[in-house]
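For this depiction, one protein chain was excluded, whereas all remaining protein chains were kept in their positions.
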Amino acid sequence: MGTQPPLLLALDLTGTFAFGLNGALTAVRAVQLDVVGVVALGMITALGGGVIRDVLIGSIPPATFVDWRYFALAAGGGLLAFVFSRHLDRLEGPITVLDAIGLSVFAVIGASKALTYGLGIGPALALGVVTGVGGGTIRDTLIGRIPSVLRSDLYAIPALVAAGITVVAIQTGVYGLPAALGAAAVCFAIRMLGVHLELNAPRPPGRGPEADPSGSGPADRE
Amino acid sequence: MGTQPPLLLALDLTGTFAFGLNGALTAVRAVQLDVVGVVALGMITALGGGVIRDVLIGSIPPATFVDWRYFALAAGGGLLAFVFSRHLDRLEGPITVLDAIGLSVFAVIGASKALTYGLGIGPALALGVVTGVGGGTIRDTLIGRIPSVLRSDLYAIPALVAAGITVVAIQTGVYGLPAALGAAAVCFAIRMLGVHLELNAPRPPGRGPEADPSGSGPADRE
Partner (left out) sequence: MGTQPPLLLALDLTGTFAFGLNGALTAVRAVQLDVVGVVALGMITALGGGVIRDVLIGSIPPATFVDWRYFALAAGGGLLAFVFSRHLDRLEGPITVLDAIGLSVFAVIGASKALTYGLGIGPALALGVVTGVGGGTIRDTLIGRIPSVLRSDLYAIPALVAAGITVVAIQTGVYGLPAALGAAAVCFAIRMLGVHLELNAPRPPGRGPEADPSGSGPADRE
């Protein structure tokens, strides 16, 4: 990730910090954890998606293990969430925005890096989504929740759209900072629209809203 | 996997499709998911075991990321399960058969590939089982269920037997398409026998059927 344009790098680092903060905060709310658990879950949320991608494309050690700023920002976000966990409840708006930035940038970078390493279009799309949602999915699994990506409002779809735009841009030779930012902006817009309108992707026929209007799974009881 | 005999390749692709279908259907039944979640869980079920195996033996990128047919069949199976989820309940018999085919072929291919990459007998046996049961185990963990392989009727044992026959055949120089099909057939037969007779492997002494006659874990309550 060291050769990224400065703006994309800045957004990538912002996303890492936002995921660390948001991931740790989610963990604090869901289960009783000590400081190590909270910071660890923040780091896993922030770094998990990129690590899975790098393992699968053969970029070892993972990029986030090579540049110390990723570790520092992920841990810093987690620590901040631990210290200010009571007050962060009021900051839900900004945190959702930061989280959407992370999702958007991670999806674009993930798809782009997969193509750089010679993978095909299908895997590049999948790895774009995995980079965006992988960390949060590991966190949710560890704390016993059905992963958000599987049950909540539009989350994987905007990441998939961003990965798709990125792949098309690279294949047609127009990829660059503007295209990357454009793809991320589209993802961000869909995601925020989903948050505000509480939109959901289609559900299986005959198992619609009447079965579970809140869109929540059994794990939410806890 | 590109150098496999055509029949083994056909079975491998059949197993991938069956796992995609079956994995997605299991997910649809267990939790409220949208189309992205269902297809994603189908793909994870179909591709997960092979991906773990390839990461551990150093075959990067994973074979299923290189040949687009695996992605297409896994996603197609998942999509089919989403669209026809109500009607697939009636097709439980055929789905169980397809799932057993996938388990059998994956166990043979997993053990064989591990030996090809220079691993020892113990790891080859383990990776045969992991290839067969890994994807379903990740899916179950993500949706909050105790993995089937840990609690239900004979599932890991037939895979272990198939991996064992494969390893013996390779070590004695008689491995080829007939041996591979024979190993898969034995696995298939044990698995189907287990399904029909509801057999289970031995449980710890003093914690037998009276404690939990259904063989189900706490997660089944949900």
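For reference, chains read A and B in written order, and residue numbers begin at 1 within each chain.
Everything below uses one rule, namely that a residue touches a chain if its C-beta (ideal position, glycine included) is under 8 Å from a C-beta of that chain, and two chains touch if they have at least 3 such contacts.
Predicted model, so just to flag it, every value in this text is computed and none were measured.
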Based on the whole complex, identify which of A:P61, A:P94 or A:G176 touches the chain you can't see. A:P61
Residue touching the undisplayed chain, where the options are A:A72, A:V97, A:V168 or A:M192: A:A72
Since one chain has been left out of the picture, which residues of chain B touch it in the full complex? 55-58, 117-120, 122-123, 126, 137, 141, 144-147, 149-151, 156-157, 160, 200-207, 211-212, 215-219
Touching the hidden chain in the full complex, which residues of chain A are there? Just list them. 28, 31-38, 40-41, 43, 51, 55, 60-62, 65-66, 68, 71-72, 82-83, 85-86, 141-144, 222
